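All protein chains but one are shown at their positions in the complex.
Now for chain A:
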C-alpha cells in the first residue's frame, strides 16, 4: 500500500515512532538472551496497524499450526525507521511485512534478506505466480520477496453521476479532456485530488502520463536517475499535466487523499485517479455505484502499462530458523491464507496466487484483475519504484507545479537538481 505510509504520517504515528525507535534500538543491542527461544517461536513483524488489516493478519496467523508465531504490529513510521535495525540485529524478526520495489532490492543487495528462490520453483508456494510478479520479487537473480496481494490504479467515478451529466467513459486523451470540459460546465470540479497532507497523490497523474507518453521502460529509468527530470520527455508529460490543472478541484490542495473522496461520492467532483484502496473510504451505499476506467491512452504506439503496487513479506537473512520462516512464508502465500486475509481486511486488493477463487469477489475487483491482465507492463508507484526520499522531491515539484503551472521549466530544473542530490547519495 503506497497509501499507508504517507497517510498515517498525518496521524503522528511518527511521534510515537521516535520514542518506540529509541526503545527498540536499545533492545536490539542487547537481544542475544532470547536466542534459544527464537528457534521454537517465529516472529512476524507487521506494519499493518490499521484495524481491519491488523485483525485480518492476526486471524490468518492464528490459523497457522506448525510453529507458534508472535505477531508484532508496529506503526509504519517506526517500522520503516527501524527496518535496518531489525534486519541487522543479532536476533531479527523472522518474517516482515514490506512491499516490492527498490527498497527491498536495496536491502537484498546488502545481504539482509533471505533467499527464498526455492519457494518460486517446483511445488513452492509462489511457483504459480505470474512472471511479472517473479521479476518484481527478484534481486541479483534471486527471489527475496513473497508477494501476497496487490491492487490497481484507475480513474474512479460514479456511474449515476456520469449518467446525470450525460458523459461517456473516455478512452483517448481528447475524449478525456472533452469529458472534463462537460463536467466543468455543470459547475462540478471534474477531477478530485487530495494533495494537502498526502502530496504523493499528485505523482499518480505524473506516473500515468509518463507511462502513457514515454512508456514503462523510460519511467523506470527516469526514477533510477538515468534520465533528467528537466529533459524534453518530462516536459511533454508536464504539458499534458498542465492541460489538467484547470480541471482539478482547487480545494484538493487542502485535502488528504481520504478527504478528496468525499466530493467524489457527493458528486461535487467527477473523477479521481487513485488506487483501489479508495473503496475503503467510500460509504457502503455508494460502493456499488463506484466504477473506474483505465487512464486514457495518449500515444497508441506505447505499450499499455499500469501501476500495481504489490505488498507481501520478506524474511531476514539472519533468522535463527530459516526453514521455519520459509514455511511461514509459504503458508502466508498459500491461496486460502491470501483469500482469508483479503476478505477479512475488507480491501479491494487482488490475490497474487492464481489458485484463489476470485469469482466471489466484487465485480469492481474482477474488472481490476482484467485491467492488469490486459496491460503489457506493470509499475509500482513513484516511491516504490524509486525511494521515499525521491518521492518528496516529486511532492515538492508537483504541488508547486499545481500552484504555479506557468513556472514549469524552473520547477523541473529544481526537481532535477534535488533528484540528483538524492540519487547521488
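The working rule: contacts are C-beta pairs under 8 Å (C-beta built on N, C-alpha and C of every residue); 3 or more make two chains touch, one makes a residue touch a chain; residues count from 1.
Just so it is clear, contacts and distances are computed from a predicted model.
Engineer: Can you tell which of "Spermidine/putrescine transport system permease protein", "Small RNA 2'-O-methyltransferase", "Carbon monoxide dehydrogenase" or "Carbohydrate ABC transporter membrane protein 1, CUT1 family" UniProt lists for the chain that's not drawn?
Structural biologist: The UniProt record for the chain left out of view names it "Carbohydrate ABC transporter membrane protein 1, CUT1 family".
Engineer: Out of A:110, A:159 or A:370, which is the one that touches the chain we can't see?
Structural biologist: A:110
Engineer: Considering the whole complex, which of A:251, A:367 or A:420 touches the chain not shown?
Structural biologist: Of the listed residues, the one touching the omitted chain is A:251.
Engineer: Just name the one of A:199, A:215, A:309 or A:368 that touches the chain not displayed here.
Structural biologist: In the complete complex, the chain left out is touched by residue A:199.
Engineer: Can you list where chain A touches the absent chain?
Structural biologist: For chain A, the residues touching the absent chain are 9-10, 12, 14-15, 17-18, 21-22, 77, 80-81, 84-85, 87-88, 110, 112, 196-197, 199, 250-251, 253-254, 259, 387-389, 392, 395-396, 399-400, 403, 425.
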